[in-house]
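Missing here: one protein chain of the complex. Every other protein chain is in place.
We just call them A, B and C in the order they show up, numbering each chain from 1.
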Amino acid sequence: MAVMNLISAVNHTLDLELGRDESVVVFGEDVGLEGGVFRATVGLQQKYGEKRVFDTPLAESAIIGTAVGMAINGLRPVAEIQFSGFIYPAYNQIISHVARMRNRTRGRLSLPMVIRMPHGGGIKALEHHSESLDTLLGHIPGLKVVTPSTPYDAKGLLLSAIRDEDPVIFLEPSKIYRAFRQEVPEEDYTIPIGKAKVLREGTDVTVVSWGAYVHEVLKAAELLAEEGISAEVIDLRTISPIDRDAILESVKKTGRFVAVHEAAKSFGPGAELIALVNEGAFLYLEAPPARIAGFDVTIPIPRGEHHYFLDAQRMAYGIRKVANY
Amino acid sequence: MAVMNLISAVNHTLDLELGRDESVVVFGEDVGLEGGVFRATVGLQQKYGEKRVFDTPLAESAIIGTAVGMAINGLRPVAEIQFSGFIYPAYNQIISHVARMRNRTRGRLSLPMVIRMPHGGGIKALEHHSESLDTLLGHIPGLKVVTPSTPYDAKGLLLSAIRDEDPVIFLEPSKIYRAFRQEVPEEDYTIPIGKAKVLREGTDVTVVSWGAYVHEVLKAAELLAEEGISAEVIDLRTISPIDRDAILESVKKTGRFVAVHEAAKSFGPGAELIALVNEGAFLYLEAPPARIAGFDVTIPIPRGEHHYFLDAQRMAYGIRKVANY
Amino acid sequence: MLVEQYGPLHGNMFQIMDENGIILRPDLVPELSDQEWLELYKVMVKTRCADDNALKLQRQGRMLTYAPNTGQEAAQVGSAAAMAEKDWLVPAFRELGAWLLRGVDLEKVYLYWYGNEFGSQFPEHVRVLPIAVPIASQLQHAVGIAMASNIKGEKDVTVAYVGDGGTSTGDFNEALNFAGVFNAPVVFIIQNNQYAISVARQKQTRAETLVQKAVAAGIPGILADGNDLMAMYAATKEAVERARSGGGPTLIEAYTYRLGAHTTSDDPTKYRQDEEVEQWQVKDPIRRMKAYLTKRGVWSEGDDLSLIEQYSQEALEVFRKVEASGETRLEDIFHYHFQETPAHLTEQYEEYVQYLKEVE
Partner (left out) sequence: MLVEQYGPLHGNMFQIMDENGIILRPDLVPELSDQEWLELYKVMVKTRCADDNALKLQRQGRMLTYAPNTGQEAAQVGSAAAMAEKDWLVPAFRELGAWLLRGVDLEKVYLYWYGNEFGSQFPEHVRVLPIAVPIASQLQHAVGIAMASNIKGEKDVTVAYVGDGGTSTGDFNEALNFAGVFNAPVVFIIQNNQYAISVARQKQTRAETLVQKAVAAGIPGILADGNDLMAMYAATKEAVERARSGGGPTLIEAYTYRLGAHTTSDDPTKYRQDEEVEQWQVKDPIRRMKAYLTKRGVWSEGDDLSLIEQYSQEALEVFRKVEASGETRLEDIFHYHFQETPAHLTEQYEEYVQYLKEVE
């Protein structure tokens, strides 16, 4: 087993899959020669050649649009969008085609493709480099959206994504690209898309999060444990489709629910989770299900971003309220 | 007072405002010479000339992007997107600039502009002609999103939108463009953005909807009234920001809540409404707040659309369940 | 090479046959037999008949919105005829002639316009993409397909269509540029039918020709008479062969005219003059090919009348079948989104079935 951080796990996984399946191709802006602005694809062009790992011109719509064509013609494209905030020019391709081609053709054309990108913020980056797309992608019928919170998960989920016969959006929490290292098996393993994971068992309140925030939530749970509040922490892993059963099971046990996310609050992913909890576990609820979320503001550039992004203390504050309700 | 349908109310309002304020300009695909594929702008180019009412090339990103520039340089652009399903190529301009310019420049540049478009479905149109953008626009900090359900509201809300110093998205329910006529005052009046309207008072359950569905909800309320269920029906009018107080006030009275919308269920606007109700009226709830929504599927083309779009009977069925819970 | 004489900046339009079916450039007539030209002619006639039939049905309220092709048959059939068997065709939404030629059943086409997704479920061997409604977005798929052919070392070429209006979009330009950079074996065909709904070609761009947009991507282009079946065939053939032999993409502007409405929802008299339409009626691609074939002695007015009769009859029968297909089945709107339908979708389906049972 090798020790990897999240970005090196992504690199390792792409390497593995490029080696295993010659229909896999990897491309995007600065992906080839440079190996990606975050180095996710470093070394891959040298190893697999310019036909399979390549730079594209600066045009996100065409990156996704050509991926659609490649998937139709027998490849398994893994396209990189340089930052989640630059997905918008490709939004038409994603909504109108990536998500719909299979249904439009009643199964005739499927699109086994992955769109991966650094996601979320908290890295003191420029404007548009910190966006959370949970809702903007999760709401689109026909898409699967996954996000790992550890190097181990990154590998398992990315392998599932690449091997899926349908398009998968793979959101990589850039904040924790290099935050910590973990043992990651060299061999092949997958983590199922659509399944959440209980990271910490607890009895008083269910807290659901994903991506980089998971680690803050775990810290918050520690803080709360010291006060005698036992939080069950669930890593959603897949944003769409949501593993409702896992959440409901937990809420039925704890009677309380909190969603914690980076994206803006209104029409955010927390709303969906709260709705699901209402639909499936209303009678178990001992407190209003709550969300601890981004403000409904444009994510501030660096000198203000600490106001926006949540730390364990703020999460604990919000969870505590629900636990003590 | 003249009798107008919704589309003629839009036309009349644009006429009024073009006449009153020479900084108003109206443009989009087929908007000038033809007067719009739905005839929303018919006659306006003849009256106000090609400088103020004009056709653009087929490029939604540029339609919105140039509107941003016009708004910066002293105009009040009213841009038409031909169908809501064609907004996606402009999504980058909308999210990255329309919604952010004021905040980005700390108030230096504001964008008094309106983006109007036919919205929603149920008109047996081709693919991409029936989309509901509630969530995809509502989730964006910095945007206001309104939608009228009557000719009267269309005028009042559109005048507010054009006169707003900030960008407003104006979603016109195409299904009811010509569904009915109503007396609309010739003179100037506005309806405030951000305020919902109680259309029917009731005591048993609060039902929130907007746009074309409002009329089906009212029919559903009639059906339910016959069974002795008294539904309070609220027309949201503004999708973002939501008039939370109006909803909570009603829910506190009825103890039950249902959101009814065309958009897909998951991560849809109903989730946000349910979350708000949880946050603000949890202890008043006598039943799980519910949503009656579109399936999480691509909206079917005409021969299947009746499966997707809700009628009064289906709405009544869902509302009844909540009322009888 | 044709692109040298009729390229983006020469201002010449490539023509082989004039409006009366007279060959202007015998040296450039492609080497097809009379019989082969006749077959292509028949596809044009079939397209026209299918069109006429659809319009008639639409007026009877039996067909929904429909986008007619009348006037553009040569641009479609001539270009598609230049393709090899395994080549890919990527349509916009008004390419009936090309579809029919490439093996798409009229039944599928009618079924699509009738409002059923199964109309886009072509058989495995038909390498034709479904209609793309978001204008020009399909060109990027075409480039991707062509890039994949390159990557896999296969020799297939992709032929893709777009309208004059579509050339104003970002997607069009990005597609051409990608195609150039990756030397993708793709041929882009602009059906310049002079209008994008009501917006005249002159209002789409200040460029004198649309083919000059090839210059931006550094790829070759050619302006061809889109109502001249032979010119369209020859221009596309050259481009397809260049692509197949590693020469990369080509842009073809097929200069043509939409003789009918944009779609059945549209009233063209609002934005154009009758005289203009009449001038173009004279250039009708079917008329001139008929004149040519008649002069060649392989076709007659009588043949034509019975062919039209036959095709019209067939089209009507096909439509009757489509009409009998009825409404979309409920399960079909749920079960094609993913290879494995996720639980929440199944549940939504089941809840609805339950509802239907209860209200029955």
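Criterion: a contact is a pair of C-beta atoms (placed from the backbone, for glycine too) under 8 Å apart; a residue touches a chain by one contact, two chains touch by 3 or more.
Since this is a predicted model, take the numbers as computed values, not measurements.
For the chain left out of this panel, the touching residue among C:217, C:239 or C:315 is C:217. Of the listed positions C:44, C:81, C:132 or C:181, the one in contact with the omitted chain in the full complex is C:181. If you put the hidden chain back, the residue from B:32, B:65 or B:85 that touches it is B:65. One chain is missing from the display, and on chain B it is touched by residues 25, 51-52, 56-57, 59, 61-62, 64-75, 77, 89, 92-93, 96-97, 102-110, 141-142, 144, 164-166, 194, 241-242, 244-245.
In the full complex, chain A touches the hidden chain at residues 29-30, 33-35, 37, 55, 57-59, 61-62, 85-86, 88-89, 124-129, 265-266, 295-298, 300-308, 313-314, 317. Where chain C meets the chain that is not shown, the touching residues are 8-9, 168-174, 177, 180-181, 183, 203-208, 212-213, 215-219, 248.
As a convention for this text, only the chains that are shown with their structure count from here on.
Among the remaining chains, C is positioned farthest from chain A, on the basis of C-alpha centroids.
Taking each chain's centre as the mean of its C-alpha atoms, chain A lies 31 Å from chain B. Each chain gets a centre from the mean of its Cα atoms; for chain B and chain C, those two points are 36 Å apart.
Chain A has residues 61, 89, 92, 96, 103-104, 141-142, 241-242 in contact with two or more other chains. Counting only residues that touch two or more partner chains, chain C has 117, 133-134, 170-171, 332, 337, 344-345.
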